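One chain of protein is taken out of this complex; the other chains stay put.
And then subunit A:
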Amino acid sequence: MAAIGVHFGYTCACVAIFKDGRADVVANDAGDRVTPAVVGYRETEQIVGIAAKQGRVRNAANTVVKVKQVLGRSFDDPETQTHKTENKCQLVNRQDKPHYEITAGDRPVYVVPHDVAKLILHKMKETAQSALGSDVNEAVITVPFEFAHAQKRALREAAEAAGFHVLRLIHEPAAALLAYNIGQDCSAGKSHVLVYKLGGTSLSVTVLEVNGGMFRVLDTLTDHSIGGEKITEVLAQHLAAEFKRTFKHDLSNNTRAMMKLMIGADMAKHNLSSLSTANCFVDSLHDGIDFECNISRARFELLCASLFNKSIQPIKALMEKVGLSNSDINQVVLCGGSARIPRLQQMIRDMFPDVEMLNSAPPDEVIAVGAALEAGLLVGKEGLAPEEETVTVDVSATDILVKEVDDSGAEVFTVLLPSGTPLPARRQHVLTGGGELSSIVLRNLQPKEDKHDIDTVVTMKRDGSVHVSCVEQSSGRPEVVTIAAAS
C-alpha cells in the first residue's frame, strides 16, 4: 500500500513515496527532486516552485517566500514582524492575522499564509500522485521540533485543504533517524544520535536517545540566523565586490541585479559542493554588462569561514546542555541541503572523529524519506491515536545490572536493561556460571565441569518493579524473585 511523506521546509519542499517496502524521493514536473517553497502570484495564475523562484527577479512584490515562518502565527508575533521586514511581499494585518497583499491584478488581493502553504502542499501531492499513478492521499508531514501547537494545527489544516489525509505530523530529526533505519532492527540497546540540520534559512541541532527502538529528544537548539541563503548572500556580496572592482559599478542599490546575482551565486555554491571551481555568470547584470567570475572552493571556504564556524558552535552548546561528551554520541545524521558542503562535513567529522557519520543519502531528501517510511508504517492502520506530537511512556529510571566476574576474577557489571527502557519490558538472557548464583541463589546445583547455562528472564513492569526468573538449562532448577518498586 502506497503512502506519501512530505518534508515542508522554509525554503524547499520535498516529497517521497513509500511503495513496495521502499521509500523513494520523486522528482517534480521540472525534473528536480526538491521544489522551492515559493509561490508567485500573477494576474491570472499562481506559480509554485522553481519558476516562481526565478520569476521573483521581476515579480518580487507578488512572490511569497518562507511562508512557513508566518504559518499559524499572529500578526504581532515577533517572528512575523521579522518576516515582514525581510520579505519583499507586503504583509498587512487584517483581523489580527497576517495577510499578504498581492497587487498583481487590478485590485489588491489579500492572501492568508494558509492558502500559500496549501498551494505548495498541493503541488507536492500532484508530484507524488503523478509518480504513483494513483490517487493516494495518505501522508505523513514533517514539522520542525520547535513548532508550537498552533503552527502544527495550521500546517495540518493547510495539508488537509490541499487534499492530503494526514496520518501524522512527525518531527524532522525523528524522520531523519527513521530514514537511516536507526534502532529499527532490534529493540534492545541504547544509543545517542546527533541530528545536524542546516537548511536554507535555519540551523537546528538535536540530540536524541534511542532506546528500545523509540526516539526521545534530549534537547535541541535552533538558530534562524544561519542557513544556506546566508551562505549564498556572502558569496553574492563577494561577487558584487568583484563586479565593482572590474566595472566600477556599485550593485548594492540595484535590488534586481542583486537578486540575479543571488541566483547565480546559488548555482555556483551548489557546484562547489562537487567541483573544485565553479563559474558564475550573469547576463546583463548591470547596464547591460555581462558578468562572469570564477570561484574556487578554497576561496568560497575562506569567504564563509566565519559562517561555518558559527554553524558549528551550537553543537558544542547543545552537548554541554545535555551533559554528554562527544564520545557519548554513537551516530551523527546530516540533513538539510547545506549539509552537503564538504568543508562543513569535514568540520563536523573533526568534532566527532570516531563517530559514524550518516550522510550517504542526499541530506535534503533524508527527512522526506523518513516521513515516507513512517507513512508506510501507519497506512492502513486503525485508531491512530496520537494527535499530539510526543507521547508519554513509562521507562525504567536506572540500569538493571548483573554482577559477574570476568576471566581474571574481577567483578564486572553487565547491563541487562539500560535506563530509559520503555516499560513493560522483558529480556531473556542466557547467563553462564560456575556453581551457584549469588544474590539470586540457585541452590543444590551439582558442581559440573562445564558451565551452567542459566536462562534468565528479567521482566520490568510499568511501575518499575522487577521480576527475575532463572532456570538452569540442563537440570531445570528454577528460582524466581520479584522486587517491588519503591512507591
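General remarks:
Assume a contact is a pair of C-beta atoms (placed from the backbone, for glycine too) under 8 Å apart; a residue touches a chain by one contact, two chains touch by 3 or more; residues count from 1.
Simple rule for what comes next: contacts and distances are computed from a predicted model.
Only one chain is not pictured, and the protein name UniProt records for it, out of "Polynucleotide 5'-hydroxyl-kinase GRC3", "Ribosome biogenesis protein ERB1", "J domain-containing protein" or "Histidine-containing phosphotransfer protein", is "J domain-containing protein". Contact with the undisplayed chain is limited, among A:52, A:170 or A:239, to A:170. Note on the undisplayed chain: of the listed residues A:101, A:242 or A:455, the one touching it is A:455. The hidden chain makes contact, of the residues A:85, A:360 or A:392, with A:392. The missing chain, though absent from the display, is touched by one residue of A:98, A:363 or A:420; that residue is A:420. Think of the hidden chain as still there; on subunit A it touches residues 168, 170-171, 173-175, 177-178, 183-184, 187, 208, 212-217, 370, 374, 377-378, 381, 383, 385-386, 388-398, 402-407, 411, 420, 422-424, 426, 428, 431-443, 451, 454-455, 457, 459-467, 469, 471, 473-474, 476, 478-479, 481-487.
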